[in-house]
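A single protein chain has been removed from this complex, and every other one stays in its place.
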Amino acid sequence: MKFVNFINKLDKRWIYLLIALVVIIPFVFPVGCPMKITPPVQSIYNYIEDSIPENGVLLLGVDYDPSTMAELHPMAKALTYHAFYNNVRVLFVTMFPQGSGMGQDIINRTLEHWNSINPDMPKELGKDITLLAYVPGFSAVILKMGENIPATFNEDAYGNKLDNLSVMEGIKTYDDIDYMVEFSGSSVVLSWLIYANGRYNLKMGIGTTAVSAAEYYNYLQSGQANGLLGGLKGAAEYEKLLTNKHDFSGRNDASVGMDAQSAAHILFILLIILGNITFFIKKHQEGK
Amino acid sequence: MAISTNIWIWIAALLTLAIYSFLYKDNPFYKFAEYLLVGISIGYGVSIYWHNTIITKVYNPLVHEKDFLVIIPLILGLLMFSRFFKSYSHLSRMPIAFIVGAGTGLSIPSSFEFLFKQVQGTMPASLDVGNLIIIVGVITTLVYFFFSMEHKGFVGKVSRIGITFIMIAFGAAFGYTIMARISLLIGRIQFLLSDWLGIIK
Partner (left out) sequence: MKKNLVLLLISLLFIMLNAFGQDRAAEPMLPDSNAITSETVYLGNILILSDIPNDGGGGIEIDWELNDSLNNYYITIVRREGRTKKIVASDLLASSKQVRDVNSDEDMSNVKDGTEYFYTAILSKYAVSQQILDYLVCDSIDLNTRTIADGYQVYLISDESGPVKAKASWFNPERLTVFVSAIIISFIFLLYLQFARNGKKLYIRKINGLDAVEEAVGRSTEMGKPIMYILGIGYVTDIPTIAGLTILGRVAKKVAEYKTKILVPSYDPVVMTTAQEVVKEAFTEAGRPDIYNKNDIMYITQDQFGYAAGVDGMMIREKPGAVFLQGLFFAESLILAETGHSIGAIQIAGTTETAQLPFFVAACDYTLIGEEMMAASVYLQKDPLMLGSIAAEDIMKVIIIIIIIIGFILGILGIGLHIEFFNKIFNLLIEIL
């Protein structure tokens, strides 16, 4: 009974401390938990690997801000590297002002790292990759892209006219884009699904935070999205697929976090079981 | 261990720790970091809007490209500010009506298509237990959201199954959310241990 009271009255700050330790220790002493690749992640990988021709176009929507960067940034980076390996052009687009910063960060980091490890196959901003300028309007912008992408944006986020960029050659509408993956933790994903996929049949995958992933399984099941990357685990699975095929010597941001993720989940399960046991014992004893 | 010498990484790390200090107790460091976040995000948003909207979509077309049609959406946009003047606040209904009308006209047909895709996705592509569970879940959940009949008898039983499916879905969503929150914590810890302190690579 003493133990039951102790658990019920436990200051939540001790639990915060426990969670912090459980997350930090696996970083310092990694275990290397095994990871299984799930079909929704494999679908996106297979599509980019097999269905986009060389010099094809991959559109990545970076509709998130620093609050969800931890989960979505590793996904966007992994897909950018995948496109680089397959000589696929990458276009970033965003419907949020903060997304512009996210896109630029990904481009800077991936270009710098790629060119350092592959000096014989350099990638160039404006030639292989770019970020389209931020234009407010959400659904209106997505719809207008279906009619004319260069006219919707005019220039890229770096101030270059789109007509002058070789990465934009031959790209007019969604018909000229081979695949899109939308990264977002908000309902912007739905706007892309409704307008770009629903009206213009743009083939799409979704990369989203774990909070929203459960919600988007409907669209995976209905075929509106052909794949789903859910949270940090989804990003880690994609990194694993990439490293299985290529000699990728970068830091796998998502994969290194999986030990900590697993440890935290085990702690939560134990706490939930403990909390429920003490709750029912207390309820039973109060009932007496 | 290779502690960073980059001043911006130090600032980011200290602000991270200031926010996390709230977990112990509310304190001035947390308050400072919170107000800083609010101020910077508003300032950043304003500058993005200025450069990407006002300059690109209003100033350049009007002044450089002499596209005077831009004046019409500009006036509609300015009318939104009339909300703050009591005697003219009724004028703001015009742009709102335009947005709502155009938005509804654009979104309703697309929403129907979206709905049909969902209904199509519910149809069984193969006969297995998974598809059967999906169909039962969809139908019972729809019945739960019937409002024009009382939930008793057969309808009541079906709606109870529906709410069970809803709660199972919420449980899955809750679990995913815990994963998401931990992922965010992992991201920050990674930054602190790797970019700031250099304890891990």
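Per-chain numbering from 1; labels A and B assigned in written order.
The rule is short, and it goes like this: contacts are C-beta pairs under 8 Å (C-beta built on N, C-alpha and C of every residue); 3 or more make two chains touch, one makes a residue touch a chain.
Just so we're clear, the structure is a prediction, and the values are computed from it rather than from any experiment.
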Completion exercise
Going by the whole complex, the chain not shown touches A, B
Completion exercise
Where B:V58, B:I139, B:I161 or B:I199 are the choices, the one touching the absent chain is B:I139
Fill in the blank from the handout: Answer key for B:W10, B:Y88 or B:F174 versus the chain not shown reads B:F174
Completion exercise
Against the hidden chain, subunit B presents residues 34-35, 37-38, 41-42, 83, 96, 99-100, 108-109, 112-113, 115-117, 119-120, 122-127, 135, 138-139, 142-143, 145-151, 166-167, 169-171, 173-174, 177
Practice task
Spell out the interface residues on subunit A facing the chain that's missing from view.
Solution key: 53-55, 67, 148, 151, 166, 169-170, 172-173, 175, 186, 211-212, 214-215
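Rule of thumb we're sticking to: only the chains that are shown with their structure count from here on.
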Practice task
Return the distance between the CA-based centres of subunit A and subunit B, expressed in whole Å.
Solution key: 15
Problem - Sites on subunit B touched by subunit A in the complex - result: 23-24, 41, 44-45, 48-49, 52-53, 56-57, 103, 106-107, 110-111, 113-114, 117-118, 120-122, 134, 169, 172-173, 176-180, 182-190, 193-194, 199-201
Exercise for the section: Over in the complex, which subunit A residues touch subunit B? Could you list them? Expected result: 13, 16, 19, 23-24, 27-28, 67-71, 97-98, 100, 133-136, 139-140, 143, 154-155, 193-195, 198-199, 209-211, 213-215, 218, 221-224, 230-233, 251, 253, 256-257, 260-261, 264-265, 268
